[in-house]
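Just dropping this structure here.
Just one protein chain is left out here, and the rest sit where they should.
Letters A and B mark the chains as written, and numbering starts fresh at 1 in each.
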Amino acid sequence: MLILKSFEPYLFLLPSIIILFVFLFIPLIWNVYISLHDVSILTIIKEWNFVGFKNFYNIFSDYNFYNSLKVTLVFVCGSVLLQFGIGLLIALLLNQQIRASGLFRTLFIIPWTVSTVITGFSFKFLFDDSFGIINYVIEKVGLESIGWFSDPNLAIWIVIVANTWYGAPFTILFLTAGLLSINPTLYEAAIIDGATKFRRFFYITLPLLKSFILTNLILVTVWTINFFDLQLIMTNGGPLSSTTTLSLYMYKQAFEFGYFSEGAAVGILLIIMNIAVAFVYLKLFDVRNKKT
Amino acid sequence: MAKLKILITVSFAILFLFFISPMKLIPIIAQEEITLTAIFAEPKERWDMLLENATKILNERHPDKTIKIDYRVLPYSDTRTQILTAMAGKTPIDLISLDQIWLGEFAEAGFLSDLTSNTQKWNKSSDWYVQNWEGGLYNDQVKGIWAWTDVRALWYWKDLLDKAEINPDELENWDGYISASNKLNQFLQKDGIQGMHLVGAAHSPDMWYPYLWMIGGEILEKRDGHPTKQNYWYPTYNSDFGVRALQFLKDQVDAGTKPQINHYWGQEFADKKFAIMLEGSWLLGQFDKNEWDTLKEKIGMIPMFPVPNSSNTNTSTLMGGWLLSIPETSQNKDLSWELLTIMVEPNVLIPMLLQQGYLPTQKSIGEGEYSAKLKSTIPYYEELVSLISLGKGRPNIPEYPIVAEHIRNAIEQVYNGMDPKQALDEASKQSAKALGW
Partner (left out) sequence: MENGYIMKKKRTSSVFVSSKWFFAEKPVIYILLFTYLFLTLLPLVWVLSTSFKSNEEAISLPPQFIPTNPTFDNYLFVLTEPHIMHSLFNSFLVSIGSTILSVAISALGGYAFARFHFKGKNILLSVILGLFMIPVLINIIPLYIMFSQIGLLNSLIGLILTFQILIIPLNIFLLKSYFETIPRELEEAALIDGCSTLGVLRRITIPLSMPGFAIAAVLAFRFSWNEFILPIVLANKPDSIVFQVALYEFVSLYGIEWGYLTAGINIAIIPILVLMLIFQKQMISGLTLGAIRH
């Protein structure tokens, strides 16, 4: 009985572990293997030769890789800052004494419930050069219409806007939950002590929200780094590769050009990047001293 | 507790659904029933038309069997992805449609069955136009049958040219083309119509090659001294010819023509959003069939790409189209071959060609006994067929798709202001590396 007891938690975890092991871990190891071998469209059904780090070397000597790093930086920073900024602002506003805050919240969550396919096409439709409503309004105001998807400096921002529209609701929801979890008596005590609103925000709200913010930032950043659906649907990486993020670069290497090994290698770089980002956030927020 | 009960009931209901659903989805295989699977590229209507007849004929020839064709029609890029993953996973597929430029890559990878002995027995290769037959060869083996082709030509709206007082002849040379674009833009802008169409989509290299070829350039040339293969292909598209050809595209942009990043394969021309468009013969398929009789009154066609100087340069055009191939993973190769041959039989193929405005790869359809129907139905048919002899195909070597990507990138750079020479030099460096130099 006692022995069985000590096995129990593992038994509970067994189904999750089996599924994750079979469908996530084995493919991952397989990928590491592929990234060290010469697997391309030309060799995929033949023998795979071990080539060491040649695939990584090829990537590091590809101009497009560095370009996609730059695009990723813009895409991730832009998306995360906008999503987090808007998410925090709206979450704070929603917690003011406003009418119908529940209704607002429900409506705000809607974009997060739709798929990336839907988001991508909707924004493509709105920003279309010839029949899009945005350009129509711009022309109505008397300005010249803008080729949103043909200007290399603009296209990435349209994708960021679409991604923000799609992703911000998650942050709103997450931080709203965080704000609601703060014990009201803390504020009441602070008011009695005569703390200003400013001080209350920085000394009560922010510290108590810290772990929420940290988790939120890690989630959103990693999702954004891995994200490529919108770029694929809206611009297919163009114009001039100005919307080809590292994740889309990986997709194109593997599926458009058939360089599976190099795609796998980029995938591994992405994982490393994600871990690094999470690590940096954890350091920044210094979780070791966290008391919550 | 009540909630729990509901949860359990619902779970059982759904589990039940699961157990019955796979049974429904897997057809019970009767002994004489054979299903051939196929992957084709969009548009779907052409395959629907072809296969409806072909399946019927195939079944008539095999009364002892019930043959079904399970075919999936996918968007262009997904077709490629799907064939790739299917081959990697050794999934049995019996028939695929192949863009001519994929042939080298797929053949080299070992995805495609060797059809050489089948074709010898079939004995019809002499009916194919030579360029089209050779487009299906890789290392002297037949790897695919080029089913239909298309050539690109210059199309214009007669009324719009009249309005801008442009004589269509002016469009035949580069200088005239540029000055016409200025005039057109001036006249048509207020109507929301653009003068010239310029391709800025993924296939922009295809619209550049004819200019390269007509003045004597080549995309790739064989050279000695390759590190591993001794004599192999080397990128020569950055030659002076290439620079000149690309300069012509740049001149169009400088003259106010906007490269179009979305491409609708002639639909935009049929919708009268452009006065002039260089586009494949499939453009005709975008017009209503009822209009074809009178189309020549509205639409003009010049069977050429503009040339630098009308008097001393021959034009050139790009020949595209689709091949049919049988993957190595096919478990019914004989039957698939039979299906393939039925699909390219004139009486099966012609109705589809008529519907879509494609051009034949077989002489008997192009000029011979079957051509009358096409001549009388497809506007400008004879002029278009005459272009086939001037048409060139793209290299079908395994590295072509990535080389095309380099060229596409260079063209895009030039559209955005880079110097053609610099753009092509940079691209050719990457191509040389990809080709193993």
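One rule holds for everything that comes next: contacts are C-beta pairs under 8 Å (C-beta built on N, C-alpha and C of every residue); 3 or more make two chains touch, one makes a residue touch a chain.
Here the structure is a predicted model, which is why all the values come from computation and not from measurement.
Need the list of shown chains touched by the one chain that isn't shown.
A, B
Mind listing the chain A residues that contact the chain we can't see here?
6, 8-10, 12-13, 15-16, 19-20, 23-24, 26-28, 30-31, 34, 86, 89-90, 92-98, 101-102, 104-119, 121-123, 125-126, 128, 130-131, 133, 136, 165, 169, 173-174, 176-184, 186-188, 191, 196-198, 200-201, 204-205, 211-212, 215, 219, 222-223, 226, 228-229, 247, 250-251, 254, 260, 263-264, 267-268, 270-271, 274-275, 278, 292
Which residue numbers on chain B touch the omitted chain?
1, 3-4, 11, 14, 17-18, 21-22, 25, 42-44, 70, 72, 74-76, 78, 81-82, 85, 88-91, 192, 264-267, 286
Just so we're on the same page, only the chains that are shown with their structure count from here on.
If you average the CA atoms of chain A and of chain B, how far apart do the two points sit, in angstrom?
37
Which residues of chain B touch chain A once you look at their complex with the stated criterion?
Per the stated touch rule, the residues are 77, 80-81, 84, 87-88, 90, 105-106, 108-111, 200, 202, 258-259, 261-262, 273, 328, 398, 401-402, 405, 409, 412-413, 416, 430.
Under the stated contact criterion, what part of chain A meets chain B in this complex?
Per the stated touch rule, the residues are 41-46, 63, 129-130, 147, 149-150, 152, 236, 238-241, 255-258, 260.
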